[in-house]
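For reference, the structure discussed in these notes is given below.
Complex shown without one protein chain; remaining protein chains in place.
This part shows subunit A:
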Amino acid sequence: MASTMRPLVQMVGRASRSTVPSLERSTLRSIPSQNAFLPLRTKPAQPAYTQTLRHNGLSSQRSFSTTTLRARARTMGQLKARNSTGPFSWKSALLFVITGAGMIVYFRVEKERLARKRIAEMSKGVGRPKVGGPFVLKDLDGKQFTDEDLKGKYSFVYFGFTHCPDICPDELDKMAEIIDKVKEATKGENIFLPVFVTCDPARDTPEVLRSYLQEFHGDIIGLTGTYEQVKNMCKQYRVYFSTPQNVNPGEDYLVDHSIYFYLMDPEGDFVECIGRQDTPDSATKVIMEHINDWKREELISTWSHIPISLSSQLTIYSTQPV
């Protein structure tokens, strides 16, 4: 390609050499003629105007040329070497490919992020079934624990009961794995709050819950309360449960309940359900996507505040007497 382009480039080079002086002449000549169209009263100013133009002839000629071709390349040899490949080189090709690939990757990532955001926003929308809401329970130390305590972090809420035959233990083992994976991915950042809410407060007292949850993961926060409190919590989270309210002491029973994990965002809004079909890996992926999206948005909002504070400082300085 380069060899076929050479004659053309040479021609262009020759042409530019010959056209530049002529361009200079023609522009200077055209200016007085343009001024002829100006209203009469500007006429006295005309000679001075032309004079300054003539004086700055060199710089005005420069302004018509957008390249620094003549300034940089001193000899024809340099010029030829520069133009032998034209504007295309392997460097520019590489830059083009990298930029293109970068843009494609960026747009894909951004598209996925926006899709997730839309879904997350949708579950916040008006008229949609709202999962989550105010509740009052108590933690394993007997301290009050409310929905406010969940905020500021991504919480991962699971409902169950300690006398659960097989599903809850399986799911809690999964939860433990997810906790470790998320911890690893967030480098131990305090951003993820795993919570276990009992549907069976009659049997699951703090002491029972503590020893039960300890077997799975020490990070899980156990919550219990009165029957009414737990019922309200389940109602807020749309969890079905069938705990018998009045059982004889010592009577054995099971509790039917929904078996989903609820991922709630730092504002306490529902974002995602993790179910039986999810593996620890797939669940961690979903959770980390949401956490990273959130962190990114936090970062953007932090940065977008900086110019505001800077400009306000600047106005303060400018109003002060110097």
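Brief remarks on what is shown
Everything that follows uses one rule, which is that a contact is a pair of C-beta atoms (placed from the backbone, for glycine too) under 8 Å apart; a residue touches a chain by one contact, two chains touch by 3 or more; residues count from 1.
Just so it is clear, contacts and distances are computed from a predicted model.
One chain of this complex is left out of the view, and of "Exosome complex exonuclease RRP4", "DNA-directed RNA polymerase III subunit", "50S ribosomal protein L14, chloroplastic" or "Cytochrome c oxidase assembly factor 6", the protein name its UniProt record gives is "Cytochrome c oxidase assembly factor 6".
For the chain left out of this panel, the touching residue among A:Leu79, A:Ala120, A:Val157 or A:Val208 is A:Val208.
What subunit A contributes to its contact with the hidden chain is residues 161-166, 169, 203-209, 211-212, 215, 250-254.
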